[in-house]
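A single protein chain has been omitted from the complex, and every remaining protein chain is retained in its original position.
Then we have chain A:
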Amino acid sequence: MSESQKTIEIEVLRYHPEKDKEPHKQVFEVPFTDDMSVLQGVQYIKDYLDGSLSFRWSCRMAICGSCGMMINGEPSLSCQTFLRDFYPARVRVEALSHFPIERDLVVNIEGFIEKLESIQPYIIPKEPRTLAQGEYLQTPEQLNAYEQFSSCINCLLCYAACPQFGLNPSFIGPAATALLHRYNVDSRDGGKAERMELVNSEEGVFNCTAVGYCSEVCPKQVDPANAVNQNKTNSAADYFLRFLTPKGGAK
């Protein structure tokens, strides 16, 4: 580091379960250039200052969804958040809120993975289909119905943003509901009745109090709050109309 080199302070929330009773902060002085992302900042720390710093990342281009962190208290992808937006002030980097910390900036996402499985995130065909029947055809409108909700990269920023998930971790939450909705509104899918059980359940959409912060922090414009709130209407209709429809999936 030359004398004239600009530097920026990065405050990192550290936690090594084998020796730390609780998370604590540590400040690093990192050389600063105005094209550096926050991810590059923490990578500099790991490469040159403290090799024991743990964090997840992969693509560096906002597509893998693994580098989510709280940056100055806001759930953000660290690869698309730039240090220049904070310079010369100090930047605070912490593990994503509402998840148990595994180590430093790495959180335990097992609960989310289970939710992801529980929504059956794949097309459940309405009826068996043979190869000879060829591919499914969809109109542009049919594609439009779900396309936005299929752009989720599972970065979990929306969960870190959601106060209701913070209060009740069993809430199925924004991204899982958005993906659930993505399959339910796909013209090729026939699994809606099964998935609605989850929407209607105590873990379902009514945990949401329409805060909307999830959609604000989403880096992929998935608008998970929209999916959640559309499904409140769906669920309420299902709740009251099940007495009128003889077969339905209601229990």
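The rule is simple: a residue touches a chain if its C-beta (ideal position, glycine included) is under 8 Å from a C-beta of that chain, and two chains touch if they have at least 3 such contacts; residues count from 1.
One rule holds in what follows: contacts and distances are computed from a predicted model.
For the chain that is left out, the UniProt protein name among "Fumarate reductase subunit FrdD", "Formate dehydrogenase", "ABC transporter permease" or "Heme exporter protein A" is "Fumarate reductase subunit FrdD". Checked against the full complex, the candidates A:Q26, A:S150 or A:S235 give a single residue touching the omitted chain, namely A:S235. Within the set A:E22, A:D35, A:E127 or A:E202, the residue that contacts the chain not displayed is A:E202. In the full complex, chain A touches the hidden chain at residues 117-118, 163, 167, 197-198, 200-204, 206, 209, 232, 235-236, 239-240, 250-251.
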